[in-house]
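Quick one: this structure, given as structure tokens, is what I'll be asking you about.
Only one protein chain is missing from this complex, and each of the others stays in its spot.
After this line comes chain A, so read on.
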């Protein structure tokens, strides 16, 4: 599937908030990925790494003022291709909801509290498919049924506060799929939900992707959530991709210390009870500017002086990683790339997968203290 032209090709996307010199925040800094039909692409990283800003930039939903967006996002639209970042507001309104849709994190606050669910579904049918009256109501009921909401006719008349959290998210998914968009973005769609409901919602999204051939961009801070869902995964740190790979190699052989850390902080079902998780020490605020070196360095156990000599490049795993001009991604063969001068090798990975080892645990506790 990856050989076909992607539905959406994001290239060197950057988003800068605030205008002047040092005040500016580079929320997204040269992120590239592609979305393909029937595939799920994951965008993973801690809070504040630029995941939501990336998705809002693609949807054209960033604030009008005080933002600079760079790069390109070329999407297949009816009658050709279009760069989403350069389209007029008007054209974007036509595409949003019909060609591309988004599902947000908090289903309660994402629904209008004073408008019945039915109206919130039919308004998008009317906008993009010209459906009105009973035809729209019938289609809305079918959509709710499709996303697994029981008794849809009754639910259409109800208001958001009358639905459970899971049902609200299903209703939002119904609105998102109402016009069969080719690209769908889900920004942490399960964070606000119970664990069992989380699994159901992920299952629903997965089925929609398989049945409709939609391309899904799945945003999450939790690698565990995406383990079963994403085909390709991009790990972001401080606005840049630090590692990207198809699911299997990423989980089997993560090479970037940050990815390794994220995997280490996933609760393991086979871990003994009371086993402490091994979160990455520090917080995302403890970073340095990418222009000076690896932003992850202050939190990295692997860093050397070399890491602070300019930003590391995104290179194929196995290739010699240089700093500044090291060559970038080496073409189509480079399915698994990372941005690190001292990547984690097999032996270190084994350390991660065996956190029971007393030495490893002791080390982590020290690191946290």
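Structure notes:
Convention: a residue touches a chain if its C-beta (ideal position, glycine included) is under 8 Å from a C-beta of that chain, and two chains touch if they have at least 3 such contacts; residues count from 1.
To be clear about the criterion, contacts and distances are computed from a predicted model.
The complex includes a chain that is not drawn, and of the options "Luciferase-like monooxygenase", "succinate dehydrogenase", "Peptide ABC transporter permease" or "Ferredoxin--NADP reductase" the UniProt name matching it is "Peptide ABC transporter permease".
Contact with the chain that does not appear here is found for just one residue of A:109, A:164 or A:210, A:109. Taking the complete complex into account, A:101 is the one of A:31, A:73, A:101 or A:314 that touches the chain left out. For the options A:15, A:59 or A:173, the residue in contact with the chain missing from this view is A:59. Not every partner is drawn; the one left out touches chain A at residues 59, 61, 92-98, 101-102, 104, 106, 109-116, 119, 123-124, 127-128, 159, 161-162, 172, 175.
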